[in-house]
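Here it is, the structure in full.
One protein chain is absent from this view; the other protein chains keep their places.
On to chain A.
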Amino acid sequence: MSRAWMLALPPLLAAAPPALAQEDHSVHGGHESHDGHAGHGAPAQPFGSAPSPAPSPPADHAADAWFDPAAMAAARAVLRKESGGMGASMLMIDRLEWRPARGANGYAWEVEGWAGGDIDRLAFKSKGEGVSGARPEQAEVQAGWSHALDPWFNLRLGVRQDLRPRPMRTQAVLAVEGLAPYWFEVEGEAFVSHKGEVTARAEASYDQRITQSLILQPAAELNLSAQHMPELDTGAGLTSIELGLRLRYEVVREFAPYVGLHWERKLGETARLHRAKGEDPDSLRLVAGVRFWF
């Protein structure tokens, strides 16, 4: 095969200019007037009044004249894929925590994952909490499509299935999440349940690096409901607020145990519904957990 290329080589070489060897300078040495615009920050003046237009890009590929065009097409596809087209994935167990308390120890989790390219991804999310020895009080799973809106924010459309509390709800999700100025991680989610109920959730957190491995993370969550939902112990308006402060130590980037405080308060009508059931709408807990990801 290589012999065939050699036969084809002369025309190409003929088209090439004479050798660019350094000795060639004698032919040209210093014949040219000094280009006065060649200095720092030189604007584009050297072109005179009419710079030549750019040629239109050819439709063919030069190497197709030398090699099997099908093999070249396959190689081009690989090159494109390997130059920005590779996918990735991540599964982040952001919180897996224990909330010790007199009588009933609590637990909670928050997990997010994605798989795909730079712009479009499959997204996954789950969060929930409960008391040890019992079924979770809240548990939800989300899946959907995430699309990069700009350098920092993603739009997420998906489905949320609430496994707890009962009766279960299936909800449509519209969310925007990303990195706000000043390095705040923010997320806003709007939900419409299969019964037409509209709720929303807003979250924000900030990673304050104390050292390279020790990170203090304040976080806040606010829940809202557009309507009264007595069967879910939820009133209209602001339903709850959560504030957290977690101090984690990144043993490695992917694995960080943490301790912290978690404060949660039901609000408004929701608080009244909880009080009526004999529950304290207010709780402050110590938490200990682990954050890890793949």
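What to note about this one:
Here is the rule we go by: a contact is a pair of C-beta atoms (placed from the backbone, for glycine too) under 8 Å apart; a residue touches a chain by one contact, two chains touch by 3 or more; residues count from 1.
Going forward, contacts and distances are computed from a predicted model.
Between the names "Sarcosine oxidase subunit delta", "Branched-chain amino acid ABC transporter permease", "CopA family copper-resistance protein" or "NADH-quinone oxidoreductase subunit J", the one given in UniProt for the chain missing from this structure view is "CopA family copper-resistance protein".
Interface note: of A:A59, A:A134 or A:A276, the residue touching the hidden chain in the full complex is A:A59. In the complete complex, the residue from A:T170, A:Q208 or A:Q227 that touches the missing chain is A:Q208. By the touch rule set out above, chain A reaches the unshown chain at residues 2, 5-6, 9, 12-13, 15-17, 19-25, 27-30, 32, 34-35, 38-42, 44, 46-48, 51-63, 65-68, 71-72, 74-86, 88, 90, 118-119, 148-152, 179, 181-183, 208-212, 216, 253, 293.
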